[in-house]
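Left out: one protein chain. Kept in place: all the others.
The block that comes next holds subunit A.
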Amino acid sequence: MTDSKYFTTTKKGEIFELKAELNSDKKEKKKEAVKKVIASMTVGKDVSALFPDVVNCMQTDNLELKKLVYLYLMNYAKSQPDMAIMAVNTFVKDCEDPNPLIRALAVRTMGCIRVDKITEYLCEPLRKCLKDEDPYVRKTAAVCVAKLHDINAQLVEDQGFLDTLKDLISDSNPMVVANAVAALSEIAESHPNSNLLDLNPQTINKLLTALNECTEWGQIFILDCLANYMPCDDRESQSICERVTPRLSHANSAVVLSAVKVLMKFMEMLPKDLDYYGTLLKKLAPPLVTLLSAEAELQYVALRNINLIVQKRPEILKHEMKVFFVKYNDPIYVKLEKLDIMIRLASQANIAQVLAELKEYATEVDVDFVRKAVRAIGRCAIKVEQSAERCVSTLLDLIQTKVNYVVQEAIVVIKDIFRKYPNKYESVIATLCENLDSLDEPEARAAMIWIVGEYAERIDNADELLESFLEGFHDESAQVQLQLLTAIVKLFLKKPTETQELVQQVLSLATQDSDNPDLRDRGYIYWRLLSTDPVAAKEVVLAEKPLISEETDLIEPTLLEELICHIGTLASVYHKPPSAFVEGSRGVQHKRLPARAVITLVKRTGLSGSNMGAGLGVAPAAMPASLGGAPAVGGGLGDLFDLGGGVGMPTGSYVAPKTVWLLAIKAKGLEISGTFARRGGIIQMDLSLTNKAMSVMTDFAVQFNRNSFGLAPAGPMQVLTPLSPNQTIDVSLPLSMSGPVMKMEPLNNLQVAVKNNIDVFYFSCQYPLSLLFVEDGRFYRQVFLATWKDIPNDSEAQFQIKDIHLNSDVASNKLQGSNIFTIAKRTVEGQDMLYQSIKLTNGIWVLAEMRIQTGNPNYTCTVPRIVYASLLHSQ
């Protein structure tokens, strides 16, 4: 059989010839012709003109010919919808065929003919096939429902196919169950709010039974579906884990990874002191290691996932460093991922081995890999203090190789080592300076300039070195220019006498000749600082630098949680949430880990919890304001028309009145008062700027210092017109939570710098913590109680809120306006107990209990104090 002949291109008039052959009386000739048509279709030729002729061949008892015609139909039906109707009859007839293979073929194919007109005719045959006596037909029909739903969702709902599909979960045949689960999962994804996959302990039990019996693919569908379930307590969670663990020995890596996903997720709910918890942790390591002996592509998927797992639970693989050592023949994508994981697992115990390996890698061929290896050595130095010295000497060895990119990469990481261990390794500066000329990448140049500026007092010819960079100032990249500016200012502050000219030169280059606003602004700031108050300048420019963190490239915790819920999938390979690469409504739901994780967070941050209290203690007194409007739960018609938000977004959360933050006398006539507000999920800083000076103010800009929750301006401050004397202007500045994080004292302190054409001014203010309560802060009701009991007493705070004349419902509504959600309520001996939850923007959950005695204006509240007080008082 040499079908390859169909691929050879024939001359013109091909279509015409094919037409004749298709209408031939001879069966064999017909079949040949259809094969030719399919071959042309494959290579991309348009053979849609043959549609009627091909469809004519459909009425045949030759199964092979029929399959070929179906293949053609699936491809072209959409372009010829009217003709496609011709096929309907045959499908309907085939669905009654005594042979189950033909029934299934018909139901499978008709789902693939994506023509709206046809779908209606297909409902009856599909209904029959869903209840067919043969499991092969039922399993095919189950998938067909998903196909039909993709074409016409309404039709599927109206016809009640979804209920039939749900019934199939209890089918006796494991493959039918698996396909039904797959179809339901997909349909449920596009209906985020529907209760389609109503998972309850009974269905879960059915799924777990089918899990043992179905094909490897079916096991994957079922495990992926299980991962969406939220067990009601830790016992259920443990029993599911016990039944899923055997899957870890499956030969199919996807089954293993999906099982790992389920376990990683449900583990969150197990108490850590449970013996089983430890057993489970131990069981997870070997299968993950085994994944590394799979084919390269799967290794890559596994490594990307292990990277997440290591960040979430480093204890699982901490003893398995060696398996991540790079093999000479690994493809480059595997090598790079292994290196990443090696760094994450590096610790004092294994650092010697790791360093030896990294040194080997630094002599390999692939440039990216070598660079990453060099960078890894630097990261080891920062992570494991004991190894720093060896790392530095290794890096020096590498610099001696004079391989250009190795040298540059080494200099970049040495800069970080200097930052981490100041005054320890400066003896190597001389060696670094020797390589000055070979640096041609901006990052390396910037790093070298930083080093020269930082240690200007120890480098005799620092001024000459920096001056040499200055010559080509305009050709440098922005990164280098900024660094050069700062370095020369540092140099000037350290050796003012010799470098006056140099600093003048760089300041004028930066402020007058540059188009880059960042550079210009920085230039001006330095210039003014230096000219007004050199002492202050020294304090600012030569200030002690904050420590750099040990771990880099860590995935932000909420994203990490979400990605853990997506283990094995593309999201885990890209390290991006599905919404970042999937179009439409699918996958936009954010998945979350179950609650226990949260609790451990609260426990661990017990300290910061009390800080929260202490820090905010001041706040309530200063906020005697009013709660804006009516409590805005389900805010009427407005919400119904709000297409974006399915969740009734409270629009009227509590906003404190503006207070004065910056006095005019301290800021050359600029007075700033302001407040914070949360509107529709967006945090805003409302500012009133008043000009109390005699001259016009322009060029406003604002910047925040690092703060506890990473607040940062989401855009520039919009002050469009110049501010004339005695004029006041109101500005609303949207804030994002993506800024750098540093713990502040008190926790909610925010340091702000405002610049205008006159000067830069600094002030600090405090934001209400309620600003950070997010809209999806409703805790899982089932786990609330168990969780509540687990919080140790010492991380609890109790206090009273006085003089509140609200009943519990009004109070609860009011608090909901500020994203404090009442999860449960009970009445005991005339006291109303409200159980509430709050979620902060950084993922920390706070649980609270509020006791309200009817007639008593004082509330007793357990855990977090202030917030409540200020919100309830604001009547």
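The rule is simple: a contact is a pair of C-beta atoms (placed from the backbone, for glycine too) under 8 Å apart; a residue touches a chain by one contact, two chains touch by 3 or more; residues count from 1.
Heads up, the rule we're going with is that contacts and distances are computed from a predicted model.
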item: Listed names "NADH dehydrogenase [ubiquinone] 1 alpha subcomplex subunit 13", "Cell division cycle protein 20 homolog", "AP-2 complex subunit mu-A" or "Embigin", with the criterion being the UniProt name of the chain not displayed; value: "AP-2 complex subunit mu-A"
item: Residue in contact with the excluded chain [from A:Asn89, A:Thr363 or A:Thr431]; value: A:Thr363
item: Touch with the omitted chain, as defined above, among A:Tyr333, A:Tyr421 or A:Tyr524; value: A:Tyr333
item: Identified contact with the non-displayed chain, of A:Tyr121, A:Tyr277 or A:Phe325; value: A:Phe325
item: Identified contact with the non-displayed chain, of A:Arg390, A:Lys420 or A:His566; value: A:His566
item: Contact partner of the left-out chain, one of A:Ile38, A:Ala106 or A:Leu162; value: A:Ile38
item: Candidate in contact with the missing chain, chosen from A:Phe161, A:Phe221, A:Phe469 or A:Phe773; value: A:Phe221
item: Those residues of subunit A which, in the complete complex, touch the missing chain; value: 1-4, 6-7, 35, 38-39, 42-44, 61-64, 67-68, 70-71, 75, 98-101, 104, 108, 111-112, 114, 134-137, 139-140, 143-144, 146-147, 150, 173-176, 179, 182, 186, 212-217, 220-221, 224, 243, 245-247, 249-254, 256-258, 286-287, 289-290, 293, 295-298, 300-302, 322, 325, 327-328, 331-333, 353, 360, 363, 400-403, 566, 568-574, 578, 581-583, 586-587
